[in-house]
Every structure is written in C-alpha cells, then in structure tokens.
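What you see is the complex with one protein chain gone and the rest in place.
Here is chain A:
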Amino acid sequence: MKRQGLPLAAALTAALLSTPVPAAENGAPASLAPIPRFQEEAATAGIQHSYDGAWEFFVGGGVAVFDCNGDRFPDVFLAGGKSPAQLYVNASTTSGPLKFDRSGSGLSDKQSRNVLGAYPLDFDNDDILDLVLLRLGENLLLRGRGDCRFEVANRTLGFDGGRAWTTAFSATFEAGLAYPTLAFGNYVDRSAPGSPWGTCHDNALVRPVTTGTGAVSYPEAQRLSPGYCALSMLFTDWNRSGEASLRISNDRHYYRGGQEQLWAVPPGRPPRPYRKSDGWQHLKIWGMGIASIDLDVDGFPEFALTSMGDTKLQKLDDEADETVPIYRDIAFDLGVTAHRPYRGDDLKPSTGWHSEFQDVNNDGLWDLFIAKGNVEAMPDFAAYDPDNLLLGQWTGKFVEAGEGAGIALDRRGRGAGMADFNADGLLDLIVVNRSAPVSLFRNLGRGSADAPKPLGNWLAVEIRQPRQGNIKAVGAKISVKTGNRTVVKDVQVGAGHASGQMGFIHFGLGVAERANVRVRWPDGDWSHAYRVFANGHVIIERGAEKVKLWYPE
C-alpha cells in the first residue's frame, strides 16, 4: 500500500518553480522568512555554568527545560560533566530580560557530578515533573517534590542506575501500562578489552511494574543488544501504527559493524531490532542528535540526524510500503545539510549535536536549530563552528540565518533547548557549551533589547490528562489548523542531545489570529476542535469542553 499525501519532494519542486529564494551578499540564499534577533544574556540573567571534563565529557552536556515549581515558567537543570550540575529557577518577568536564580537541586555533591544529560518526565504520575539524570556511572531518577525540590528515588523505585556511560534517553507510555517505559542509551564500555574501539555498551529498556499499592517500580532492565554507542534516542510512532518504536542514533567513531538503529517495542514483549529483511537501511553516521517533526503533515515524521559533516533529514520513502522503514535523505534538497560553518573561511566539516525543530519567528513554518562544536580539538573538523538556525521558507526549503540572528558565537555547543523563558511568545534559546559558559539567548523578535517586537502570531499549548496516568499526555499529537493549513507536533520525551524539555508546546501562527486545535490523545482518541485565539497560552484538559487560558502577568 502506497502512502497518501502530497510528496514533499513534489511540493518542493512546484514551489521552487514559482518563487526563487533570493541570494544574500555572500552568495548563500537569503531568508525571506523574518529573522529573529537573539541577544546572549546568560551572565546578566545570573547563569554561570560550564560543562567540563576529560574525554568522557567530550559528549553530553545536556539541559532539561521544565517547570519545577508550578509557575509555568520554564526552569533549567544543567549538566556539568566533572563540575556539579546546577538547577536554575526562572525569575524572568513577562516580556522582560531573562533572569534565573540558582537553586539547590537536592543532590549530594557526588551525585551532582558526572552528569551528562537530563530529561524531565513525570514518571510517578503525581503531576509534578521529575528528572532523569544521565551520568557517567549510576543514572538517577529524581522525584520532583514541588517547589523545585528533588529527591533521589532509585532505591524507592527499585531502579538500578547501573555503571555505564549513559548518553541518551527516551521514554514512552506503552499501551496497558500506567507508568512510563524508560530507555537508556549508553556509549563506550570503558572496561571492555580493546576499549574504546568497537566496545560500545549495550543499551537498556526498563519497563514499569505497578506495585501492590499502585505505585511504580523499575526493578528490571532489558538489554538492547547490540549497542552501537548511542548519542540520542527517541520513542517515535514512525509508521502511524499507534505503537512507538525506539530510534537510536549512534556514533560510528567507536562502533565496529554498527549502524543507526530502530527497535520495535511491542507491548509486553521483548524489543526487537529492525533488520535489513524488515527494510531497515544500513546507515553509518556520527549520529549525535535526533530532531523529529512531521514537515508535510502526512502522519509520518521526518527525522533530522546531526553528525560530523552533513546533517541528514530522513523522510519515509514515498515509494515504499508504509510498514517498511525505508528512508530517503532529503537534507540536500531542503538545504539543511549544514555540513560546514556558515561563517568564516574554514571549509572543514562541521560537528552537529543537539537539534530541534521549533518555530522561532512565529511564521507558521518549522525552523531547525542545531548546536555545533568541535568534539575537543579534532584537527580535521572545523574549530570555529557556530550553531545553526535554519529558517523554514515557504518554498519548503530552509535557509541559514544563524549569523543574522546573532547566535554565531565561538563556543562548542552540545545540548540545548528552546523555550519561551519570559512568556512573550518568542522562543528563547539555551545552549550548553563544552568548557565555555552556557549561552542564553533572549529572542527579541524584530526589535532590540530595549524594545523587543513581535514577529508572527503564536500559540502555546499545554495538554493534560488529569484523571489518569500519563498526565502530561506523552505520546499525544497536537494539531493546529489555521485556514486550510495544519501543523502538528508530538509530545515526546527524548531526542536532541542529552537534553529534554517539557512544558508548553509552541506554535507559530503567521498572520492567523485564530486557530482550531485538536489533540490525538496517547490512546488514539481525537478530541473535538478547540477554538482558540492567537498570542496566548491555552491549557487543554482531556474531556473539557473549552480550553482554559493562562496568563503570566
């Protein structure tokens, strides 16, 4: 059965015939879409943090962006490598400069060190976000206690954090399970003979067990073997089946005979890797970060995979059966290879890490951010390697705008996150840099620090299932329709590089002042259409007749 829907390549071809993308002065295409201005203000915001350490911390460097005190302003937890991880509570005023206050995380000094990444998740269904810490050594499940207090819950949950070098994470709520299934991606097994070459650690899948009291425990991990040095993973409903599979992006630098991976995770059964006989195509990259979005809204998400050299953008092959995971790389066609620095004279290949689709200019088109930075001092790769901001164009292509946006700093980016830290409707950006200060960019729209100015209209959506497990509705799909145009985004835990986010889901609406929002809840049920107005925060509770609004003032 062939898949229906407008092939992206066909749409692209038609668009290219109609409107050429103009060229900038340096010959690169210029963006017709508005370029937002970002101002770096980590120091004035009160964030002093750097991700440091030896070889084990060449990778990692994540940030969790989430609300830990219930005020709906996103707070940040920053991995520190050999330095302590730090929690910063958002103290920004609405539409004002960014401001954060350092806060105790509840971790001991030992626990706060050797952290590579962090993902927020409500793993105990108490409606308070928890944190999963990826560490060199024992991974930690931090139970949120409210008011940005946390406690290590490994013992309570029967969770063995292991001793591996953990660099990737994802979670999903499997059918029939009230609590989330956790997947941990590990890197090199340093204790194995011959390490580091060809000694990638197995990955792990940990399913929840509901105790007699109705609480959750995580007593047993299943091995996902072989592991190929995972640097990003994501539970994704790639084939519109309603069942998430686990996609893993792996670093070819250390594996031997490895490849990118996709695991089927059927409920109640052992995970199973897709193989060539299943249609899975052998792909070897220095996989470092996954970003996923359904660009052409055909129900089958596209995947951006960062690497050393060119970024891939994978689309399920139009000619293939939809049950077969055969992907085509459309990165070159769409202009997102981002394979070398867009600034400076260095022609060496670039090194991509965290990646994320968001709409930073609120024009209704997805944009792609990629954190960039040399691993440490690899001479064959660009030393100055600024982060990318690839702005979506109406042609379907993307155009680099990192320099014009003001994010082209000389820092080695790793993890990152985009969120509206000051609730002004413009997504801000935080980037964790290796051996350099965290970059915190305030999105000023088309204005200045003194007078930020909006771009397009926008909508921030929070969805909730208050009377059941999975309150944050992980696995849901949010559909926003303006006029005849629909954009969709999945609520997921995972992907990026060691960095997770949970909170309002942001949509740009362009010139539309109204939108119809529908939610496909994790069990597959669709909501009715909620009628909402632009430029505000809305909260959709499952079963509610109308949205609730939220005002930050």
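Methods note: a residue touches a chain if its C-beta (ideal position, glycine included) is under 8 Å from a C-beta of that chain, and two chains touch if they have at least 3 such contacts; residues count from 1.
Methods note: contacts and distances are computed from a predicted model.
Asker: Since a chain is absent, check the UniProt entry for it and pick the matching name: "ABC-type dipeptide transporter", "Cytochrome c domain-containing protein", "Sulfide dehydrogenase subunit alpha" or "Coenzyme F420-reducing hydrogenase, gamma subunit".
Answerer: "Cytochrome c domain-containing protein"
Asker: Thinking of the whole complex, not just what is shown, which of A:N90, A:N186, A:Q314 or A:T482 touches the missing chain?
Answerer: A:T482
Asker: Could you please point out the chain A residues that touch the chain left off the display?
Answerer: 18-19, 32-34, 70-72, 362-363, 393-395, 447, 453-457, 482-485, 509-514, 531-536, 539, 545-553
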